[in-house]
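One structure is given below, encoded as C-alpha cells.
Complex shown without one protein chain; remaining protein chains in place.
And now, subunit A:
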Amino acid sequence: MSNYLLILIIVGYLGFLFLIAFFAEKNGKSKWVNNPYVYVLSLAVYCTAWTYYGSVGIASQSGISFLGIYLGPVIALPLWIILMRKIIRISKQQKISSIADFISLRYGNSRFLGALVTFTCLLAIIPYISLQLKAVSETFEIITEDQGYASSSILSDTTFYIAILIAVFVAFFGTLSTDASLRKKGIIATVSIESILKLFFFLIVGIYVTFYLFDGTEDLYIKASSASNFKTLSSFGGIENGFNWLFTICLSFFAIFLLPRQFHVAVVENEEEGHLKKAVWLFPLYLLLFNLLVIFIAWAGNISLPSSVNHDYYTLLLPLQEGNIFLATLVFIGGFSAVISMIVVSTLALSTMVSNNIIIPYGFLKKMIQGNPEENSKNIKNIRRLAIFTLTIVAYFFYIIFSAQLSLYSIGLIAFVIIAQLAPSFFFGLFWRRGTAQASILGIVVGLVVVCYTLILPIVVNTVDADSTIMTSGLFDKDWLRPSQLFGVDYLTPENNAFLWSLSLNTLCFVGFSVSHKGNYRERNYAEMFVNYENYENLQEGAFVWKGEAYVADIKRLLYRFLGKQKTDRALKIFNRKHNIAETEEKADSRLINFSEKLLTGSIGSASAKILLSSVSKEKPISLVEVLNILEETKKTKANNKLLIEKSEELSTMAEQLKNVNVELREQDKQKDEFLDTVAHELKTPITSIKAASEVLVDEDMPQELRRQFLENINRDTDRLAALIHNILDLEKLSSDRAELNMKSQKINKTIEKAINGISQIAARKGVEVSFSQQKNIKGVYDEDRILQVLTNLLSNALKFTKEDKGKIDIKTAEDNGFVSISVEDNGRGIPKEEHSYIFEKFYQSKNQNIKKPQGSGFGLAICKRIVESHNGKIWVDTSYDNGARLIFTIPKSE
C-alpha cells in the first residue's frame, strides 16, 4: 500500500474520532454517552499495543506466560465492588483528579509526595508511550513496505505527525474546563469506540488465521506440536516459573488500580457507582475475548513465517503474506486504536498531574495569586496543554533514542514495575491509619532506586557500554549485587526479580518508618477521612480538623481569582445554607477552609490549594490527640443529630398513624350512628302507621268496611316490622361472623331454579319474563339457604325495577378460576354509575339523606354482600352493562 493512502486513512480515522468526541461533548447528558457499557469499554484502555501486538510475540516465544498480565485484573475486578467503590467515593468527596492527588492527599496533602508520585508516573509512562509510538511506526512500515522509513529525519517521519495530532486532540478535548476533576465525555466516548474496534479487528484476524489459513484449532495444534520447543510453549513450567506467574499476576493486579490512565478512567471518569457492577463481569469477559485466539495466531506465525521476522507483528504479516492487504489495514487500524486510546488517556492524566502536582505548586502560585480569574484559567489550561505536547514530544524522542532494541512486552512490564512502587502507599493508605507522608516518600524512593538498579541500569549499560562487567559480576564485583539476579535469586525474569526486591524493600521502608515515626495531625486527619470514609461521608467538610484564624473576606478574594465572582458567590451561598451559617459571618471556620480547598483542588491541585489557603489564614498547630478528640466529637454530634432526627421522624409517623386510627374510628362511629339512624327511621315508619291506625280505630262511628281496612293495615305493618327486625339481626349476625354456614357441595343449577320458583308467581303477575341460561352442571360449595337468600334478593330487586309486561330477567352462570360466578341481569332502569360503589353498604339509604328509594329496607344488598363474602366470594355491579342492571357474585367451586 502506498504511504499516502495509509496516511489518508489515518487522518480520516482521526477526523472520525474528533467528530465522536465532539458529539459526546455536545450531548453530554445523552444515554449514548452515560452508560455502564461506555464505562467498561473505557476500562479497556488497559489493552494497548502491548496486548494487541506484544501478546502474540510473547506467545510465539515463551508460550502462555503472556496471560499473567490479564489474570491480575481478572482477580482484581471482583474486589472492585468494595475497593473501587471506596476509592471512587473518597475521590468524589475530595474532588481528586489523579492518582498523585489521591496519594498526596491521603498523607496530609503533601506537596512533595504529590510531585514524587507524578515523577514516578512519568518515569513509567513516558517509555510506555514511546513504545506505542514505536508500534505505530513499525506497523506503518510493514503495511507500506517502506524499509527506509525509520531512519529518515524527524520532519519526514509520519509517526511524529501522528503523535502531534494525538496531542492536539487531547489538548483540545482534555482542557475544555479548568476543573480537572470534571469528566471528559468526549475523550471517553472515543476511547470506548476504539475499544470496540480493536477487539473486533483482533478477533477478525484471529478467526481468519485460525479457521481460514488453517483448519481450526486442532489443525494448528497438530502442526505446531511438531516444533522442537513446543512443550515449553504450551506448559506453565516448573515451580520457579510458578513464581514468575505469581509476580506477573501481582504486577498486573496493582497496575489495574495504579496506572494513571486506569485510575483516570475508573475513578475520575466514573459517573455512577452502579456501573461497577457491570464492569465486574464484563471487563474480564473483554479480556478473555482478547486473549482467546492469541496462542493460535502465535502458532500459525511460527509455522508459516520465517523466524527472522518480528514476532510481535504476526497479525499483520500473516494476512500480508496471503496478499490480503485489506485485512492487514483493518488490523493496523485496530492496533492504531489501541495506541491512540492509551496515549490520549495517559497524556491527559499525566498532564493534569504535571500541572497540578509539579508546575503550579512549585512555580506558578505566586503569579496566580496576583492574576484575575480569566488569566488564571487561561494559564492553567495553557500549562496543561504545554504539558500534553511536552509529554508527547519527550515520548517521541525516547522512542527514537532507546526503544529500538526493546520489545513491547518488556517496556510494558518495566512500566508496571515502576508503577507498582505506589502500591504500598496506596493500598496501606486505604486501610491503615498509621502511614505517613515521610514513610511513603521513603518507600517510593527506595523502590525506585532498586528498580533503576535492577531494570533500567542493565538497559542503559547495554546501550552505552556493552563491555561493562557489572551485569555478570555485580557492583563492586559482589556476586549478590548482580542487577538481574539480586541477592542471588537467579530463576526469576529480570522484571519479576526487580518487582520482588523493589516492592519488598519499598513496603519494608514504608511500614517500618510509619511504625517508628508518628505523623502530624494533618496526616492523621486525612488518614481518618480515607480509612473510615463511611463515618465521615455525611460529615463532609465537618471531617476536616483545623484551628486558627482566617477571614471570610480574604478567602473570598482568593476564590474570586480562580473561580470568578459569580461561581464563588454561588458556591459559598450553597455552602452557607447547607451548614446554617449566616452570610454576615466574618470569621472562617474549618469547614469553610476545607470547602475552599476542595473548590480550588479541581483547578490547581490539592497541594496548591492548601498553600494558597494557608497564605490567607493563620493556622494553629494542634496535637494529634486533639485531632482525634475533635473528630470523635463531630462524629458524635452528627450521630446524635441523626438519632434525634430519626426519633422525631418515628414520632411523627406514630402521630400520623394515631391520627389515621382516630379518623377511622370516628368514621366507624359515624357509620354506626348513621346505621342506627336508618334503623330507627325504618322502624318508626310502621310503628307510626300502627299507632295512628289504632288511634283512629277508637272512633266508634267508623264504618265497618274502613275499620276492616285499618286493621289490615296494622297487620301488614306488623309483618313489615317483624321482617325488618329479622333483617337487621341477620345483618348484624353476618357482620360479626357469628353466622354458622351449612357448607355443602351441591349443584348450583338446582339452587337457582329454587330461587326462580320462589318469585315466579310475582313475576307472572307483573308480566316479567325470567329466563335461566343453563350451563353444564357446575357444583359449588355453599350454604344453600343463604345463597337462596342472595338470589331471591337480587331477583326481587330486578323485579322491582323492571317495567310491567316488558321486563326481562336473565340468570347466567360461568366458571372462573376456582369460582362459580352467577349473574342476574334485567332490562330495568339500571343503577346510576355514581351509586355503584355503595349500593352494597348497609347505610346506602342514609347516604342520600332525604331522598327515599322506592320501597325496601335498604338492607337487602348489604345482607347479600355479607353472605357472599362469608363464602369468600365477591359481589359487584357490572359497570360495562348498560341495558339495565347486571349484578354478579361468585362462590367457590366444588373440587
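Simple rule for what comes next: a contact is a pair of C-beta atoms (placed from the backbone, for glycine too) under 8 Å apart; a residue touches a chain by one contact, two chains touch by 3 or more; residues count from 1.
Just so it is clear, contacts and distances are computed from a predicted model.
The complex appears with one chain absent; UniProt names that chain "Response regulator" among the candidates "2-oxoglutarate:ferredoxin oxidoreductase subunit beta", "NADPH-dependent 2,4-dienoyl-CoA reductase/sulfur reductase-like enzyme", "ABC transporter ATP-binding protein" or "Response regulator".
Across the entire complex, the residue among A:82, A:553 or A:687 in touch with the chain not shown is A:687. Among A:19, A:460, A:663 or A:706, only A:706 touches the chain left out of the display. From the options A:460, A:696 or A:729, the residue with contact to the unseen chain in the full assembly is A:696.
In the full complex, the hidden chain is touched by subunit A at residues 680-681, 684-685, 687-689, 691-693, 695-696, 699, 702, 706, 709-710, 713, 716-717, 849-854.
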